[in-house]
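Down below is the structure, laid out as structure tokens.
Of the protein chains in this complex, all but one are displayed in their positions.
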Amino acid sequence: MTPPPTPEPAAASRAIPTPSAPPPDVLRCASMELVVTDLQRSRAFYADVLGLVVTEEDADTVYLRTFEEFIHHNLVLRQGPVAAVAAFSYRVRTPDDLDRAEAFYRERGCRTERRAQGWVRGLGDTVRVEDPLGFPYEFFHDVEHVERLAWRYELFTPGALVRLDHFNQVTPDVPRAVAYMEDLGFRVTEDIQDDEGTVYAAWMRRKPTVHDAAMTGGAGPRMHHLAFATHEKHNIIAICDKLGALRRSDCIERGPGRHGVSNAFYLYLRDPDGHRVEIYTQDYYTGDPDNPVVTWDVHDNQRRDWWGNPVVPSWYTDASLVLDLDGNPQPVVARTEASEMAVTIGADGFSYTRGDDDRGLPDWKLGEHQRGEYKLGHQL
Amino acid sequence: MTPPPTPEPAAASRAIPTPSAPPPDVLRCASMELVVTDLQRSRAFYADVLGLVVTEEDADTVYLRTFEEFIHHNLVLRQGPVAAVAAFSYRVRTPDDLDRAEAFYRERGCRTERRAQGWVRGLGDTVRVEDPLGFPYEFFHDVEHVERLAWRYELFTPGALVRLDHFNQVTPDVPRAVAYMEDLGFRVTEDIQDDEGTVYAAWMRRKPTVHDAAMTGGAGPRMHHLAFATHEKHNIIAICDKLGALRRSDCIERGPGRHGVSNAFYLYLRDPDGHRVEIYTQDYYTGDPDNPVVTWDVHDNQRRDWWGNPVVPSWYTDASLVLDLDGNPQPVVARTEASEMAVTIGADGFSYTRGDDDRGLPDWKLGEHQRGEYKLGHQL
Amino acid sequence: MTPPPTPEPAAASRAIPTPSAPPPDVLRCASMELVVTDLQRSRAFYADVLGLVVTEEDADTVYLRTFEEFIHHNLVLRQGPVAAVAAFSYRVRTPDDLDRAEAFYRERGCRTERRAQGWVRGLGDTVRVEDPLGFPYEFFHDVEHVERLAWRYELFTPGALVRLDHFNQVTPDVPRAVAYMEDLGFRVTEDIQDDEGTVYAAWMRRKPTVHDAAMTGGAGPRMHHLAFATHEKHNIIAICDKLGALRRSDCIERGPGRHGVSNAFYLYLRDPDGHRVEIYTQDYYTGDPDNPVVTWDVHDNQRRDWWGNPVVPSWYTDASLVLDLDGNPQPVVARTEASEMAVTIGADGFSYTRGDDDRGLPDWKLGEHQRGEYKLGHQL
Partner (left out) sequence: MTPPPTPEPAAASRAIPTPSAPPPDVLRCASMELVVTDLQRSRAFYADVLGLVVTEEDADTVYLRTFEEFIHHNLVLRQGPVAAVAAFSYRVRTPDDLDRAEAFYRERGCRTERRAQGWVRGLGDTVRVEDPLGFPYEFFHDVEHVERLAWRYELFTPGALVRLDHFNQVTPDVPRAVAYMEDLGFRVTEDIQDDEGTVYAAWMRRKPTVHDAAMTGGAGPRMHHLAFATHEKHNIIAICDKLGALRRSDCIERGPGRHGVSNAFYLYLRDPDGHRVEIYTQDYYTGDPDNPVVTWDVHDNQRRDWWGNPVVPSWYTDASLVLDLDGNPQPVVARTEASEMAVTIGADGFSYTRGDDDRGLPDWKLGEHQRGEYKLGHQL
């Protein structure tokens, strides 16, 4: 059955108590600041290989944007000693939302720091916080406008990135993270659970796509990936083809493929520091308040890849460090609940393709090599 | 380096001595006759899932064709006790080429059998042979014309198959097979070798695409796959999406991906009997007599998948039996030379992404999980 | 120059005075009710040719939806004596927004009518109004949920319609219409003007795409078109190909092409009653409050078609009647300002491709046939 019947969405057990301060009105995920250990190598990856547009740069920092963006940047690369994420940056609707952001986090006992001139170029008044999960979140409204290059097709590459789509964060306790994000005004669109109610991951949105931020269960706080959107699927294939031509195919970690969750077409790359970048296209509209939440069974082998292609272990295990507001890496705390990798891959795990409801189609036997691996078929 | 400098093409050592009889003038691979163990299940796979068009059928047999075909069929499904291939069928230019085919194979001591009314419906005068490699080859010229559905877009599915493209056969001694196929008038377009001259696979063509037939080194005679062409890459993705929707994603064995060899975009499926079907698009024109042969190093990790994605072991090991002219399975003989899987995967094998020539791009370290696997990077 | 520097957006001269009642919180354009004169013929067009999904139907009415929709319908076809539009239907955020809608329109002296059980199946409490421009607008929140077919790829056609995107309405006084829509909470994203400030058309949005509703200057109130979205451009081409195969190519009125305004890829069809339907894909995100408004010069020959292909006159002149709440056609009032067709096409009009700023590229001479027509080149 596709998608499966919807159980309860990610429950808000063990949640951070909801404070009384209203959240800022977040428009969308807008940018990420990445610390990279070799700026020119990273610039080559994002600007020359992926074709992001350099808005401006100096000796230590490169500001990049997508083709349909009109604000100063969607990605900041900053030279630093340790590869990490310095900020997950959200745009808010009004200047006053910065006050609300400060109050919202202070009531939660979180460290906040506000800079009228911004932490990076192109932005004005900005609040950064160390959020309850340990992530460096940034909120801004004032921003320099730059040319929206949507009509500048003479600059497009075959794999043109047109929008920043979302962040994906690793955190040990997904329901706790969901409760906090719901307080912040996000809505769950999809999640992955098991029969006992363990939540493995959840997708949450402000703009009406499947997500601005996803929370993935694991040792955290860490950054799993940031994602850029293309217009069509062939754009993503073109990126793979180019990486092959450049003999950089080892940057391709997973995919391309079709997600079950989100229904989007995807590709995962690893940048020169190992930061993970997703290229993503064609999820669906989620803007209605009663948008149906889709809950996937963690054992459904099509949840992560609709075609049942295996998720490589590194995709589950690797993620980037995040920094506190002083620029030091946040300590990483292990997940205590079951790991999605363990319950679905290898000796410990199982997955199914059809469940008991096989639509009357007969099964056929896979080779032995596949049966012992990730694409396990009818085993429930 | 892309593609690598061209060494000698697959040498004709250990070849079947070239006889004096001229070969028939083969136009193209035209059809395959597959024995299937559950005809309705196979019909559902090829007609309902893949959308091949049923030209005609009876209790034991279904004749299918692609959307741009004007001859009676490109695939015959016949109910039988053992899943196998009954015929690799080629169309020849003139009726007289059947005489040439008989003489060509008789001079080689091969069993031939000619039937004026054909072995299957839709065909007239037909020769079948047990070829020197043990494969059941069929040659015909007379054939019933049917409507070419190229303009019938109201019948197209998102994954419409428009042409039969090629066969891929498994045989122990690839140079021997190449020598025979060259006598039959085929030309090598690409192959896979190692530094010592071991040939792992070769691609050969009559029509000016990369191949009508490929020879893959392994225990044989067996049929590795037959391939249908689509117009665009999204058509192949649509087939994957549909298989996911039908909860048949375990039919997807490998891909989709971009081949190094042939430069085509591909997908490998397994039918209900395990027969392998490739969906394929966008290789290149090879019709000039001096068309450059591309030889790939067996250790080049982009030869089989340009993006470096792993080839699943079943793709190397599994293949279909083939029948003799009495309908009995041909005995399978093991390959004695090195196996491509062994030399490139797992504990015994190695592969590289860049070789010594890395175009000046710096390397970056993959996660441990990837390093031990198929996508090994700079290790030479 | 692309896009041109932004003058003032469509000015609110001659505006309907802004009342004090707050507008309802409109989520998105959600559905249109079309009166058709031959229900089965229209059903064949929308369900069999375009592939919209029938949610339910009875003798007089067919309810259809797109593949990614989860509410009951995006299009209602109702048998009637005169082809017309019975409702432009918007979904609002909460049930209370219906009260706000009533107050908003009553304060403007507009006729409103509320039905607790809805005017059509699938909807609950609904308000319909005769708006200040004479259009029958509908507002609802309560709606029956149905299966979102986004993952049901086995049902997809090559031209699958996945979302209702927008309405386009014809009205004589565009600035007056803009002022009203801004009161209703819409924001202008793009418009077409001339040097003297005459506004020819404006695009306005609630959801963060280029529009939920566009206002086109002309005799009105009339409905110019409704638009459905596809995922990719080839989906739109597939619709054209199918119409050709069905020998219904005379349904294609204009396109396919690339819009200047909105940057989307488009196609315009005419249904069996002549109602115009656009198929549309890939405009851009507009959800930030300071989203840059793009104003196009009416003489820019790439504003309506980025490739400079001519807009057929019927596209400017033809539109559908709209009904009042009693089901009678609203009288049509002529536009008094300059007509876009007149100022840009034929003996009276002119257009340019490059303006004075030709980026240094030399001109070349077109054939005489083109020079006298729509694609006029460097004439300013």
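Which chain is which? They are A, B and C, in the order written, and residues in each are numbered from 1.
Heads up, the rule we're going with is that a residue touches a chain if its C-beta (ideal position, glycine included) is under 8 Å from a C-beta of that chain, and two chains touch if they have at least 3 such contacts.
Not measured: the values here are computed from a predicted model.
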item: Touch with the omitted chain, as defined above, among C:95, C:274 or C:289; value: C:274
item: Contact with the hidden chain (one of C:133, C:179, C:240 or C:277); value: C:240
item: On subunit B, residues whose C-beta touches the chain left out of the figure; value: 2-3, 27-28, 68, 70-71, 91, 93-94, 145, 148, 150-152, 162-163, 207-208, 231-233, 260, 263, 282, 284-285, 287-292, 306
item: Missing-chain contacts mapped onto subunit C; value: 1-2, 38, 41, 44, 232-234, 237, 240-241, 243-253, 256, 258, 260, 265, 270-274, 301-302, 306-309, 312-314, 317-318, 353-354, 358-359, 361-362, 364-370, 375, 377
item: Where the missing chain touches subunit A, by residue; value: 151-158, 160, 232, 234, 238, 241-242, 244-246
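Following the convention adopted for this analysis, only the chains that are shown with their structure count from here on.
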item: Pair of chains ranked first by number of touching C-beta pairs; value: A-B
item: Chain centre separation in whole Å, for subunit B relative to subunit A (CA means); value: 40
item: Residues of subunit C engaged with two or more neighbouring chains; value: 151-152, 232
